[in-house]
Structure formats: structure tokens, C-alpha cells
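First the structure, which I've put down as C-alpha cells, then a few questions once you've had a look.
Missing here: one protein chain of the complex. Every other protein chain is in place.
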Amino acid sequence: MSSAVFWGTLAAVFAAGLALTGLVENEYYYNALYLILQAMLMAVAWNILGGFTGYVNFGSAGFFAMGAYTTVALHKALGLPLPLLILAGGAVGGLVGLGVGYLTLRLKGVYFAIATLAMAIVVETLINNWTYVGGARGFYILTPEKHLWFDSYIQMLFVVMLLLTLAAVAVSRILNSSRLGRGLAAIRDDEIAAECAGVPTLKLKLISASVMGAMMGVAGAPFPFFVTFVDPVSAFNLFIAVNAIAMPMIGGTAHWIGPVIGALLVGTTQEVVKVTVSSEMNVLIVGIMLVLFITLAPQGIVGLAQRLRARGSR
Amino acid sequence: MSGMVLRAEGVTKRFGGFVALQEVALHVGPGERVGLIGPNGSGKTTLINCISGALASDEGRIEFQGRDVTRLPPHQRTRLGVARTFQIPKPFRSMSVLDNLRVPLEYAAWSRAEHRRIRDEAMETLELIGLQHRAGTSAASLTQVDMRKLELARALAAKPRLLVSDEAMAGLSSSEVDEILEILLALNRRGVAVIMIEHVMRAVMKFSERVAVLVAGRKIADGNPQAIAADPNVIKAYLGE
Partner (left out) sequence: MVSADLLANAVAAGVLLGGFYAAVAIGLAIVFGQLDIVNIAHPAFIIVGSYVAWIVNSTFGFDPVLIGVAVAPLFFGLGVAIYRLYYAAFERTGQESLSGLAFFFGVMFIIEVVLIMVYGVDYRLVQADYIGRTWSVGFVDFPLRMLVPFTVAVALTGAVYLYLSRTFMGRAIQAVAQDRLALQLMGADPVRVKQWAFGLGIATAAIAGALLIIIGPVEPSVGRQYIGRVFAIVVLGGMGSIQGMFIAGLILGVIESMVSTFVGPSWAPAVAFGVLGLTLALRPAGLFGRQ
């Protein structure tokens, strides 16, 4: 996809989103779209360290929750506006990504994966015990009065999330085809060979982990305003953790468009299932899809498409 | 600044109780061709790993072009001009052959490459190796011999002053061995010093100006190839015991 087509598509999607807010009033759609976009942002973020660099992060829920709880804490303490809260969430996520990375990215990938899980649980325990933000009992946030020119607050949140997600996709694409991206791919393919080819592997891995952490923190920052009641159970959600891994793996991890496709496909399916069947069924479905794709189509949908195209051109 | 491209002194490496290298010294002059031989398990690859930085030596000092690199990580040594190939090729499988070369050009040789011409420089290196027709092929689908060539090409793309070739010819046919030999000689003609680790004796003899012999972690001989070949200690190490 050429740059012109890419940026044109992004602009068109954003314009369509804005147009939607003028046409549709039913809040259900904005709720659903917000969740799908949130999942897409998490998937794109995960893929930067997972797909591009080859290091699995099991603690996505932890980064997300940190963004959410940074918002809670700062909102309660200083009453900051949403844009600053998003920046703060990103900063916290990025710093934690850097910190966990610094401690464990020098060890084998497996230990990093376990360490991220550890981080998520430690953070959850800390927040459970932190009464200022509500601890285990949770925290209520009132929906703010101001929502610019939109009809309702949820419409504004939707547009904000749309903007954030599109920005993340753009960052991901730029990364994918840049010198930095090739360095990350070399690390993923063969870290020792990359190191001996002059790639500063530790530095690049740390950058990758920080970017991922920051994006996930950004994804979590508006969440308290979306749900109005935040508690550790909803923030450190099973669902968020599985989706962050499943969507990129189903869509295809090597390419920036993989998580986007995965999120659209899986996210829409989940919305439909949630409404028609049940929420637990969703986790079951995504778990089964994940296992099926990993075993049968490890390159994801993008990989399948590439193989079909290669076969077609013979 | 000493004239030496590589000066390794007193290199010792232990794995638990096992001493893999015991005070090994190796010097390589600019543009020199050195063969490194020794029975399996004598420590040749360990020595290379210590020189390239993949392993940290327990004792000893490694200098590259007069600069102490003993504590530097591998990627910095590569940037200074030490390149190595791996015994079992480690290509970047998700990339094309050409992109495999872009990585060292964009990282190891970044300051020495002409940035707008990265693609062209990669193609030039491929032509030197004879892989230019495979530029667009995925590295994962190369033949064994082409993978060895890609290993060499990638090391070359880092624009080294010293190249260590670790058993690049193992298991190849006679004509394939000659191909690799030609590449190494052509490289050497451009001023790159080469350490060749091999078991294919005729290649070592033909290629080397000097041969060093490693047995059980110690260097037992270092000198003229003909003299080494006739040295009773060397013969005993390979055939006897």
C-alpha cells in the first residue's frame, strides 16, 4: 500500500467517523465502536513488541489498567482534562514498559513473557490495596458535562478513540517499513545474528517495549470515563489480555495491518455474540480462534492472503 | 597505534568447571590471511565468540585496531569492523536476501555507507558473492550453499576490517568449496583480514599465510602453513590420542 493510499484511507476513515456522529444518535453504536477501537489500539500496541520484535507480552491488561488508574488518580487529585490524562497514561505505560524491559529483556524471551504476567498481577495487587483510587471496591467517575460540539459524551469519546487508534496504526506502519523496523525484524528472526550484524538489540527492544507500554497506557486512559465505574476486576480484565494477543495473531503479526484486520474481525464477532449469546461465550470463542489460528495458520490472515497471492501468480 | 588489526592476549574462558580456552593469544595483521584449525571441541568457535563479543571472556584482553574492545557488546565490535559468520547459517528468515544485507548496512556500516544508496550497495555486495539473482528471494528458501554465501554477504555488508569465517565450507562439494574460497580471496584482495576456521585442509593450506592450531583450549602452534603441516605435535593432535 503506498503512502498516499494509506494516509488517504486514514483521513477518509476519520471523516467517516465524524460524519457518523452527525447522523446516528443511538448510543449503543458508539459504545460498540469504542470497544472495537480500544481493542484495535491494544492489538496494534501488542504487535509492536510481539509481532515486530518477537517478544510476547502477557501483561497487556496491566498496562491498560495503569492508564485507567492514572486517569483516576490524576482526575481525583487535580481534575485534569482528558488530553492531559491521555498523555499521562501514555507516559506511565511507557515508563513501566521501559522498566520491565530493562529488568528482563536481557534474558530469554520466555522470562520476559512471564515477567509481564508478573507485572500485571503485582500492579493489580497494588491497586487492590490502594484506597485512594477505590481499591478493590472501585471508583465512580461522573460523566463530564462538556462534550464539545457532539450530541453526547460517548460520541466524543468515540472520536477521541478513533483518533488515537488511527495515530497508533500510522506509527505502526511507519515503524514496520523503517530502519528501526528492520532492526526489530532482525531481532525477531535471529537475535544473535542481529547483534553481530551491528543491531543494538537491547536498545531497540527497550524502545519497542516502551512504545508498546505507552500505547497501551493511552488505550486505558479514557476507560474510566467510558465505564464510569472502575474497579480492578474490570480494568485487569481477562478479555483485554486475551484480545491483545489473539487479534494480532489471528490477523497476522509480521505486518502492520494484521492487528487491524484481527481487531475488526474478532471485535465485530464479539459484539454480535455478546448481544446474541453471552459474554463468556466471547472469551471461549476468541480462545478457540486463537488456538486454531496458531496451530493451523500461524502467519494469520495476512499470511494466508500472501500465500494465496503467491499461488495465484504462479 | 599498533599495526595489528586484532590482538587477543591471554584469553581464558570457563564454563563451570570446564576450561574451554586457556590463555590463548592470537594476532592478525592488516590484510593477513590466517587459518585456525584444531580438532572438534578444541575451542575454535569459543575463541571466535570471545573475539566477536557473543561471549564474555573470563580473562584476557582483546584489542581491535589498537582499541580495547574486551568489554564491548557484539554490535559495537561489529561497528568497529569485526564481522563473523556462523557455523550453522542464521539468516533473517522473514526477509528477502537483499533485506538481509540492508540490516548490516543500516546498522554496522551506517557511518561508512552512503545512505541514499543502501540498495545499490547491497546489490554490489550480492554481485561480489554471486547471489545477485536471488536478491528478491526469501532467505528461508535458499539452498544450503546459498545460505553460506548469504552468511558471508551479510558479514561483508558490515564493511569489516576483519572477517572471521566459521566453517563456511563444512559439508560442501569440492566445487562449492572453491566458490567460497574465491569469494574469501577476492575479499582479502580488498584489504580485509580474514581468519578462516576450517576442517577442509586443502582450503586452509591454499588460503592461509599463517596457520594457528588450537587443541583442548590451548594454542599449540602458530606459523607457516607448511611447517605446521609437518609439525609432529599437530599431526598427533589430529590423528593420534
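Letters are used for the chains, namely A and B, taken in the order the chains are written, and counting of residues starts over at 1 for each.
Here, a residue touches a chain if its C-beta (ideal position, glycine included) is under 8 Å from a C-beta of that chain, and two chains touch if they have at least 3 such contacts.
Since this is a predicted model, take the numbers as computed values, not measurements.
When the full complex is examined, the chain removed from view is found to touch A. Screening A:Q38, A:T104, A:T165 or A:T201 against the full complex identifies A:T104 as the residue touching the chain left out.
Within the full complex, the residue among A:L20, A:I121 or A:L304 touching the omitted chain is A:I121.
The missing chain, though absent from the display, is touched by one residue of A:F58, A:F139 or A:F223; that residue is A:F58.
Looking at subunit A, the residues touching the absent chain are 50, 54, 56, 58, 103-104, 107, 109-111, 113-115, 117-119, 121-122, 124-126, 128-129, 136, 238, 242, 245-246, 249, 253, 280-281, 283-284, 286-288, 290-291, 294-296, 298.
Operating definition for what follows: only the chains that are shown with their structure count from here on.
Separating the centre of subunit A from that of subunit B, both taken as means of CA atoms, is a distance of 43 Å. Partner subunit A is touched in their complex by these residues of subunit B: 52-54, 73-76, 78-79, 83-84, 86, 90-95, 99, 102-104, 106-110, 154, 157-158. Chain contact summary for the complex, subunit A toward subunit B: residues 179, 182-183, 185-186, 188-190, 192-202, 254.
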